[in-house]
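The complex appears here without one of its protein chains, the remainder shown in place.
Chain IDs A, B and C follow the sequence of writing; residue 1 opens each chain.
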Amino acid sequence: VIKIIERKIKDIEPLKDGVLIEGLPGIGHVGRIGAEHLIEEFNGEKFLELYCNDFPPQVLVKPDGTVDFMNNEFYVIYEPVPMIVVLGNTQALSPMGQYNLSEKIVEIGIRYGINRTFTLGGFGIGKLKENPDVYVAGTSKELVDKIKELGAKFRCDGGGIIGAAGLMLMFSKLNGIDGVCLMGETPGYLVDPKSARKVLELLSKILNIDVNTDALEKRAKEMEEFLDRIRKFEEDMIKQQQQKVSRDTQDDLRYIG
Amino acid sequence: VIKIIERKIKDIEPLKDGVLIEGLPGIGHVGRIGAEHLIEEFNGEKFLELYCNDFPPQVLVKPDGTVDFMNNEFYVIYEPVPMIVVLGNTQALSPMGQYNLSEKIVEIGIRYGINRTFTLGGFGIGKLKENPDVYVAGTSKELVDKIKELGAKFRCDGGGIIGAAGLMLMFSKLNGIDGVCLMGETPGYLVDPKSARKVLELLSKILNIDVNTDALEKRAKEMEEFLDRIRKFEEDMIKQQQQKVSRDTQDDLRYIG
Amino acid sequence: VIKIIERKIKDIEPLKDGVLIEGLPGIGHVGRIGAEHLIEEFNGEKFLELYCNDFPPQVLVKPDGTVDFMNNEFYVIYEPVPMIVVLGNTQALSPMGQYNLSEKIVEIGIRYGINRTFTLGGFGIGKLKENPDVYVAGTSKELVDKIKELGAKFRCDGGGIIGAAGLMLMFSKLNGIDGVCLMGETPGYLVDPKSARKVLELLSKILNIDVNTDALEKRAKEMEEFLDRIRKFEEDMIKQQQQKVSRDTQDDLRYIG
Partner (left out) sequence: VIKIIERKIKDIEPLKDGVLIEGLPGIGHVGRIGAEHLIEEFNGEKFLELYCNDFPPQVLVKPDGTVDFMNNEFYVIYEPVPMIVVLGNTQALSPMGQYNLSEKIVEIGIRYGINRTFTLGGFGIGKLKENPDVYVAGTSKELVDKIKELGAKFRCDGGGIIGAAGLMLMFSKLNGIDGVCLMGETPGYLVDPKSARKVLELLSKILNIDVNTDALEKRAKEMEEFLDRIRKFEEDMIKQQQQKVSRDTQDDLRYIG
C-alpha cells in the first residue's frame, strides 16, 4: 500500500480564493526553479511536509554532515495573492504513487482554500532557443483561451503531460476546480532558469501580479556564460589539435625531406 | 492499492438481457474501432467513466489547449438490441490492474443488466491479408460452436488472449454468465478498420442485427490507398536509384573508355 | 492488493494425517509432471481452484474454441495414503504474489488435514544425465537425514529454492509442520519425465507406497528417442555438408586441372 505521511510544520488558516502552484522536479527543473523563485520573492512559509514510501528509498547527505529526507513541501504565500506552493526533491517512483500523491496534493490545496491549480513544467525540445515559448493546456477551454491571449501557445504534438504536472489537472477537475499547466520550452538536458523566467512572466500576467525575475535573469546569464565558456574551450581544443596535427605534419615533411 | 474511481455521467435504468461489448485499445485497435463504430451507428450515450491509478500517469494534450484524462468509458445502446459498450484510451499498466479493471467492468455490466459478454480484439499475424478471418474463443462450448457455424474459426496456436479481452471472459464465467472473444486477423503494425469490419459483421450475425459498416469500408479503402501510395513511392525510389546507378556506371565506363 | 479467490468445486472432509504435495510449473516441469502422475495413478479428484490477480493477465485458448483460466488446482487422493496435490498452469508473477500464494496453499492444506508438506521440483544442471540424482532439503534435520538414507543427496551449491517449492517450506514451518523439497536433476531446457520419475520413486519410498511409474518411463523413452532423432538428423546434416564441401572441392580441383 502506498502510504503518504503528512507532517504539519505550522498551523495556518485556510486561504480565501487561493491558487495552488506546483513546481516538483521535472524536465529542465523549470517548474521547480519557478516555484522556488516565487517562495523567495514573496517570503513563502513552509507549513507542511509529505513523506511517501514510493519516493526513492534513500536520504541525501549534505556537506555539513546532516541529511535531507525525500519529501514534498508546502509553502504558503499571502501577498500579492494568496498561494500555496508545492516543492520537493522528488516525485513518486511508480505510476500508482504519482496518481496517489497528485490526488493528495490537490486535496491538501483545497483543504487550505485554493480554488485553482497551476502546474509549472518544462517542454523538452532538445535544443537551446533564444526566446523560448510557453505552452498552456488545461481543464477549461475559456481559461486556456484567455491564457493564449496573454502570449501562451497550444501544443499540437499529440503528446501528454506526465507526472504531477498532468495528474494534478485531472484531480483538480475531479474535485470541481480548474487546473492549468504552463510549460516552458527547454532543451531538456540542462537546468533552465531562462525557461523558468518565461513561465513566471506568463503566470504573473495571469495572476495580475508583479514578480521580480532579476535573480532568474542573472542565473540564466550565468548559465549562458558558462555554456559560452564550454563552447569556447571546445573550439580552442579543436584549434590546438589542428595546429598540432599541422606541426606534426611539418615535422614529418622535414624528416622526409 | 489499485483504486478505481467510478464517475457517473448520467443515470440510466438497467437493461433487460443486454450484452456487454468491450473495445479497449489492443492489437491493431480492432476492438476499439469496432466498438466506436457501434456507438456511432446506434447513437450510444456515455453514462459512466472509470479512472484508475494504474493507468499511465499522464493527461493527453489536445490541439485546442484542453486535456483528456486517461479513462475507460461506458456507453449504453437501446436499439436494435440493448448493449453496454466499453471504450477507452488505455488499459491498466500492471497485470494486477488488468485483473482488477476487467473484474470491475464485468461487475458494472452485470449491475446494468447484461447477461453475456463479447470482447472484440485483433489477432496479430504479421502481414496484410486480402480477406482476414475472424477467430472465436469463449467460456461455453455450445456458444463457440454456434459462432463457428456463422463463419468464425478456432485458434490452434496454443496461445492466449491477453488483457481485458481475455480476463473479462474469466470474470464473466466466475459471475455465472458466458463470455466470448472475437478476434480479427490483423497485421499488428497498423490500425486496421478492415479487420474491425469483419469482426462487426460476425457480431451482427450473432446478435441478429444489421450494422451498416460502410464507414468502416471507406476507412479501410483509404487505408489501402494510403498503403498503395507508400508502396508506389518506394518502388519509384528504387527505380530512380537503379537509373542513377546505371547512369553512374555509364559515366564510369565513358571515363574508362 | 494481491487478491486470491478460492472457488470450491466439491465439498470434502478433512483428511487424517494427510500430506500436501506441490507440483506447480517450474524448472523442467519436474514437479508438475510428477504431481500429475500421482493424480492419474490414484484417481485424484479436484475439489478447489485458486484464482489470483498476480497470475499472468490472460486466458489460454484451446483448439476446441473454449478457454482455460490461469489458476492453481487442489486434488484430493484418499488411497494408498491421504494426500492433497496442488497443480496449476502458472505461479504468481511478483515476489509478493509468490509469498502470498505459498502461504495460502499451505493454509488450505492444513485446513484440509495435512500435517507435512512435500514440494517437488527440478534442479537445473544444464546437461542431460543418464541417471539423475534427487536432492532433498527441508525444515527438519531428522527428516532430511532419513530421506538421505533413502537415496537422496544434499546440495552444497549454496543456492536457494525459488518460488512455491521453497516458500511453502517456510510457511509450513511457520505453521508448525515440517516441509521437504525433493529436487530432481534436470537439464533445465527440456520437459523432463525421467527426472520426474526419479523424484516420484523417492517420494514413494518416503511415503512407503507403490507408485507405478511405467507411464513416466514410457514418456521418458519417447523423449529420449525424440532427442536421438534430432541428434541423428543433425549428424546427417553435418555429413551431407562435409560431402558437399568435399565434392565442391573435387569439382574445383577438376576445374583447375
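One rule holds for everything that comes next: a residue touches a chain if its C-beta (ideal position, glycine included) is under 8 Å from a C-beta of that chain, and two chains touch if they have at least 3 such contacts.
Please read these numbers as outputs of a predicted model, since none were measured by experiment.
> For the chain that's been dropped from view, list the shown partners it touches.
Those shown chains that the absent chain touches are A, C.
> For the chain left off this view, which of C:I33, C:I77, C:I105 or C:V144 is in contact with it?
C:V144
> Which of these touches the unseen chain: C:I2, C:I125 or C:L150?
For the chain that is not drawn, the touching residue is C:I2.
> Considering the whole complex rather than only what is displayed, give the residues of chain A touching the chain that is not shown.
1-3, 5, 7, 51, 53-67, 69, 93
> On chain C, where is the contact patch with the chain that was removed from view?
1-2, 95-96, 98-100, 136-141, 144-145, 147-148, 154-163, 166-167, 169-170, 173-174, 181
The rule we apply is simple: only the chains that are shown with their structure count from here on.
> Would you mind working out whether chain A and chain B touch using mostly the same residue numbers, over half shared, or mostly different ones?
different
> Need the CA-centroid distance for the pair chain A / chain B, whole Å please.
Taking the average C-alpha coordinate of chain A and of chain B, the gap between them is 38 Å.
> Using CA atom averages as chain centres, what separation in Å is found between chain A and chain C?
54
> Among all residues of chain B, which ones touch two or more of the remaining chains?
Residue numbers touching two or more other chains: 1-2.
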